[in-house]
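All protein chains but one are shown in place.
Right, chain A next:
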Amino acid sequence: MATRGFLGRRPTDGEGERLPPGQYRTDDFPVLSAGPTPRVALKDWSFTLKDGVRPVMRWDWDAFNQLPQSKLTRDIHCVTKWSKFNTAWSGVMIDDILAEAGIAAPSEFTLAHSYDGYSTNVPTDDLINGKAMVATHFDGKPIIADHGGPARLLVPHLYFWKSAKWVNGLQFTNRDEAGFWELRGYHMRGDPWREQRFTGD
């Protein structure tokens, strides 16, 4: 049913088809997080890959930056309704992290963990085969703390809360264990093209 008197402001040519349902385009880069921005010093930073409770491999900042570097330029979509086009990231593909650790993904489900205690669950298929990275640079510069630096997960084809800021590890799990927002009513997968914002969407 139409809303009385609402005409709306249409996306310009070619923009509409890049906008998932319910999203609008912004050229800003809004900041959203559940708490204050954690202060993570590079000398204290590390990234741990776990299979269940078992640590598989751990990198400090220097070692992590020795891994193969890749670039991804993608549109990103936040569940709070904004989308930003052509965001340019670089970092280490999840595929390369697994290759360095010498393993294939051992289960269908993954939890990403962060320095602020945040976590988010992502189906493993959404992380591998060139789809996702641990990003360390945005627009050619180190990611600032408000946007998740030193390093954040980047899963650009899912709502952006899945791209955990201040990431410090990936943990493969046997079950699909709900992360921070997923426990609080947000969707377990979060595909913006299917508008999977909340539980039951």
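Remarks
Convention: a residue touches a chain if its C-beta (ideal position, glycine included) is under 8 Å from a C-beta of that chain, and two chains touch if they have at least 3 such contacts; residues count from 1.
The rule is simple: contacts and distances are computed from a predicted model.
Chain not shown in the complex: UniProt lists it as "Ferredoxin reductase", one of "Cation acetate symporter", "Simple sugar transport system permease protein", "Ferredoxin reductase" or "Aspartyl/glutamyl-tRNA(Asn/Gln) amidotransferase subunit C". In the complete assembly, the contact with the undisplayed chain comes from A:T80, out of A:S46, A:Q66, A:T80 or A:N129. Within the whole complex, the absent chain has one touching residue among A:F47, A:W89 or A:Y118, and that is A:Y118. Of the residues in chain A, those that touch the hidden partner chain are 1-10, 21-24, 26, 28, 30-38, 78, 80-82, 116-118, 146, 180-181, 183-185, 197-201.
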